[in-house]
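Missing here is one protein chain; the remaining ones are kept as they sit in the complex.
Order of writing sets the chain letters: A, B and C. Residues in each chain are counted from 1.
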Amino acid sequence: MKEIINYINNIEDKIISYRRDFHRYPELGWTEFRTASIIAKRLLELGFEVKYGKEIFSEADRMGVPSAGILDSNYYRALKQGAPEEFMEQLKGGYTGVLGVLNLGEGPTVAMRFDIDAIGVSESTKENHLPFSLSFNSSNDGIMHSCGHDGHAAIGLGVAHTLANFRDRFKGLGTIKLIFQPAEEGVRGAKSMVKAGILDDVDYVLGNHIMADEENGTLICGTNGFMATSKLDVSFKGLPAHAGAAPNEGRNALLAACSAVLNLNSIPRHKDGASRINVGTLMSGSGRNVIPEEASMKLETRGQTTEINEYVKTYAERIIKHAAEMHEATYSISYSGEALVGNSSPGLIKRLARIGDSLGDFNCLIEESNKSIGSEDFTYMMDRVQKNGGQGIFFILGASLDKSQALGHHTSNFDIDEKVLVKSAKLFTLLTLDIEKNCRE
Amino acid sequence: MKEIINYINNIEDKIISYRRDFHRYPELGWTEFRTASIIAKRLLELGFEVKYGKEIFSEADRMGVPSAGILDSNYYRALKQGAPEEFMEQLKGGYTGVLGVLNLGEGPTVAMRFDIDAIGVSESTKENHLPFSLSFNSSNDGIMHSCGHDGHAAIGLGVAHTLANFRDRFKGLGTIKLIFQPAEEGVRGAKSMVKAGILDDVDYVLGNHIMADEENGTLICGTNGFMATSKLDVSFKGLPAHAGAAPNEGRNALLAACSAVLNLNSIPRHKDGASRINVGTLMSGSGRNVIPEEASMKLETRGQTTEINEYVKTYAERIIKHAAEMHEATYSISYSGEALVGNSSPGLIKRLARIGDSLGDFNCLIEESNKSIGSEDFTYMMDRVQKNGGQGIFFILGASLDKSQALGHHTSNFDIDEKVLVKSAKLFTLLTLDIEKNCRE
Amino acid sequence: MKEIINYINNIEDKIISYRRDFHRYPELGWTEFRTASIIAKRLLELGFEVKYGKEIFSEADRMGVPSAGILDSNYYRALKQGAPEEFMEQLKGGYTGVLGVLNLGEGPTVAMRFDIDAIGVSESTKENHLPFSLSFNSSNDGIMHSCGHDGHAAIGLGVAHTLANFRDRFKGLGTIKLIFQPAEEGVRGAKSMVKAGILDDVDYVLGNHIMADEENGTLICGTNGFMATSKLDVSFKGLPAHAGAAPNEGRNALLAACSAVLNLNSIPRHKDGASRINVGTLMSGSGRNVIPEEASMKLETRGQTTEINEYVKTYAERIIKHAAEMHEATYSISYSGEALVGNSSPGLIKRLARIGDSLGDFNCLIEESNKSIGSEDFTYMMDRVQKNGGQGIFFILGASLDKSQALGHHTSNFDIDEKVLVKSAKLFTLLTLDIEKNCRE
Partner (left out) sequence: MKEIINYINNIEDKIISYRRDFHRYPELGWTEFRTASIIAKRLLELGFEVKYGKEIFSEADRMGVPSAGILDSNYYRALKQGAPEEFMEQLKGGYTGVLGVLNLGEGPTVAMRFDIDAIGVSESTKENHLPFSLSFNSSNDGIMHSCGHDGHAAIGLGVAHTLANFRDRFKGLGTIKLIFQPAEEGVRGAKSMVKAGILDDVDYVLGNHIMADEENGTLICGTNGFMATSKLDVSFKGLPAHAGAAPNEGRNALLAACSAVLNLNSIPRHKDGASRINVGTLMSGSGRNVIPEEASMKLETRGQTTEINEYVKTYAERIIKHAAEMHEATYSISYSGEALVGNSSPGLIKRLARIGDSLGDFNCLIEESNKSIGSEDFTYMMDRVQKNGGQGIFFILGASLDKSQALGHHTSNFDIDEKVLVKSAKLFTLLTLDIEKNCRE
């Protein structure tokens, strides 16, 4: 174990340079062409069996995929930005995930998940913003790794290096799977990988998040309290008419939408726990003197249990349907994201706490927390594994920098203490080793 | 003609005493048991062929009929208040209209319509209210002849006396029909009489309204501009639930109703003319801490044309349906009244103007007016006759008393100058005589 | 202790006959003239110092008091139904609570609260409804003890008898106060008694509820999870106008109310816990063809914490104000009830559990439960005592009869197993005795 720890400490620079490279070339969900192809190439070099592209996704379950035009232009940007061409063809159409498999011996299968997408934020160009002052800030306008997934991807590669190097130490396991997942933002990507079956044989699944707004040096071993959520894209279509000359000839899509919004916000609370509904955006109409023909909304529902979320979602669908038909409009609903509730397995939490404690890397070690970090589609993976009788864990590492600054997630000056990267890589590796030991005993 | 005028002047006291008797015993729509039986008896005595009860109504088209219990109790009240028993049996169930027929010779058929119902207003007991100081105020709590239909009924009987007396002068006509209609308030009664066919052979149909808020001595020969209207009774039914313990288990009928109200008021204006919508009453809920299970509304639509009213009504029905279903409630709609648009025939207007002029009874003679007097179900009769090639007219007589008081229709201190009664009886009679003359020429 | 238990068992018939007498003459909140005067008389006979009427209420804090006319007519009904006249004068105006005080020695003060009001439900007259078949069903139309407060009052008198008889055993205490509270339904009465100061010197306060829908033989020692709540009576006042002739001249109170309802239901969820809002009733409008002049609503807010309830209430007030003014209507809000959150003190819970266990009266003994029994204004008393450093407890006794019937609270066939009465009286008495012992040690 010492040896492994030393090894990881020694590759810290490599891990950091991975992170900075990804940071410089951030890619939005389903367009991680450069990121995924680089990861695939590296895993192959390290001796992993590598699957990527269509074979690890259920096509019908990908949510919130951009238009063909956007996929294309991002594909070519990736090529220009150094994506290894030989790995690109298979990613076409936005199948931008990678699965690295290490076949070992007889024994349980351990999977680890690293999400790799960036978000639509313009990166700060202030001098006190480290990525800018060290010149690894985003090259892609309006896109930024402002949620730490660049770090997650780098941690994954760090773990890959370590496992490749210490392969023999993990012989008690059957297989190790490193899952590099696209489109976690908007909780769009995990379901499709789960539905493709890549978690079906997994006994243990591990995920984490590094947090800029959590005290540096904190480890939360088991994060629970994710809310189940659904993301709905709704559009109403009516009929335009001149608002002065023939108001009765229109079918007012905005009236439909506004009736929907008021009633959606009125969905009754659920007796069994917290629920949420939000219409985040509404865009409607073409001109002041035209009865609005179209209206589109982005909304989301949440529930403290999957059942509560289903209740809100079903009620919302009913409201949308009847708000439309009330004004003779038509409507369509598409789902652009979904996540489940999730709870880390108590056994894994205890083990990770022991490991965290022994490492001495953490000032503050919390076993379990309902710390609200919104929704996470890692819950799809954990749910699949737990339902098959396995265990899952999702842990959080605090990586705050200067406390005097607001460096929150999804802001333009988001940044993390890069020391968190090796800490996380150790936890992933040592927990896997612990699982291996345990199953040998 | 002189003779006829003199005759009518001479029976003024009789006409007034009819009016005061009806005023003392006002009866709501479809419960005019006493009023109708007295009229039937009198018409028979005067030599008219009399039809009344079921034979002059289309059962399916009676709207807004009270419950059996109310019909019953009002039936017995009528008996106690001196209704002639031998005419009552046939009126049971609320068929409280009378048709008096005078068969004359060969020639056209002239019909006159007199509406006879009162409304739900409590009569004033102030000393300056004439019906009270002269002791002919309402004996029936909460019911009052506050729209002048007591006068209309009395005018009809005055006309009946006159026609009976001068029968020979009208030989050029085929038949004269005096229609005493129940339930004009809420525009509930006329359609059912029209559907029963009693207007099918009519060539000329005459109606009028005496007005307390129109300058005394004014005659408007042809009143047009009635709006088409529909009266809807709506009820929503959801599911109750404890608002604290299980809000999600209810189906909120009040939410459905309030969504309906806002959207009903939002029905777009119609390019072709005026429209109206009003939810006049909404009653919902049983207790503060219970999700409301039921909601009921009384609403009405209007349109400057029958098409506009249809547009509003159809839109309203759609809103009600989807407001209910949005919240998983059920709903029902029943129609409690309907009236059409209507325009007096120019030929009759001209003739009446000439007669009015010659009489010298009127200070102010207006040929035609769109004076908004709301809706009138006389329009059903006029529509039937005009569609069959005949002519119709509806005229208005001002009968205001003291201008310093607000004596508006549907108020507790409504009153009219009783001199208007003979004026009206003369107009009905002389216009009929004019038609007779004309068809002889 | 044995002796006390035996004594209580021996007066079971007396306690039951109290309950049946109260059951036969149920009285709504603030009109418990007969109930309160009988209790006052009996407490005086038993040697208690008795306070009642205005002296134990803060006038400004009484909520939801009926009109003077209703108070008067119920006052005379009480006289006719045998209320002892000499105690009535002081109750006039609806100050229908009683406080029995037993001054003992030096030591802490223990208070017990018994609520005494009935509710507006018509009692069943089915043969299988015991109160009916045994002829002690309600004599007051539309009013019924359908929530068990007749039992609570009887338990209080049973405790009074016992304390009077064993007075010497309680000498270690300073004072015992028996509080007979009016108007618990609608959470209207407790606040006013607390504000009058009668809980200010209390160290321990005890309350209970007998439940028809909780398994017979169950004891829940500490019921927590009451939601804070506010009850609002809202009225909107606009301006009427004829809906056909002059729609623009009205100020539509119903439009204001419906906008309010939709927005009230849309008040955002609170991050810190459960919230509730319900508009339970809405009544608006006078006639179909009149723009509605008035609208009145009964609504309630709830919160898992007092702060959450405040948040909802404040938001609701803002919505009501602006919904009114949006349509140029005026509005008024009055509070007809309020209750706080409340949690029983752990020390008392443990003691009561021990006593319950030792009695052998209970099949099922639950220490603590969040069982939602809605809101309780006993929380005002508990809050006052706990804030002063004292302790409070609210316990629940299951008293279900035939399981095959729905005998829920607030239904017309509500009934309880009367055996619960002595069980409760023992718990009140023995817990007080335990407190006494404890303070002597």
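Convention: a residue touches a chain if its C-beta (ideal position, glycine included) is under 8 Å from a C-beta of that chain, and two chains touch if they have at least 3 such contacts.
What you see is a predicted model; the values in this text were computed from it and never measured.
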Hidden-chain contact residue, picked from the options A:N289, A:T314 or A:S358: A:N289
Option touching the unshown chain, where A:K271, A:K298 or A:R354 are the choices: A:K298
Sole contact to the chain not displayed, among A:M63, A:M227 or A:L340: A:M227
Touch criterion as defined above, residue of C:N74, C:T96, C:S138 or C:S266 at the omitted chain: C:S266
Absent-chain contact - pick from C:E249, C:D357 or C:D402: C:E249
Residues of chain A in contact with the chain not shown: 186, 227, 229, 231, 242-245, 247, 252, 254-255, 257-259, 261-262, 265, 276, 278-292, 295, 298-300, 302, 372, 374-375
Missing-chain contacts mapped onto chain B: 262-263, 265-266, 268-269, 271, 274-276, 372
In chain C, positions touching the absent partner: 245-250, 252, 255, 259, 262-263, 266, 268-271, 291, 311, 318-319, 321-323, 325-328
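One rule holds in what follows: only the chains that are shown with their structure count from here on.
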Which two chains share the largest set of C-beta contact pairs: B-C
Inter-centroid spacing, chain C versus chain A (mean Cα positions, whole Å): 51
For chain B, residues contacting two or more additional chains: 245, 247, 252, 255, 259, 262, 291
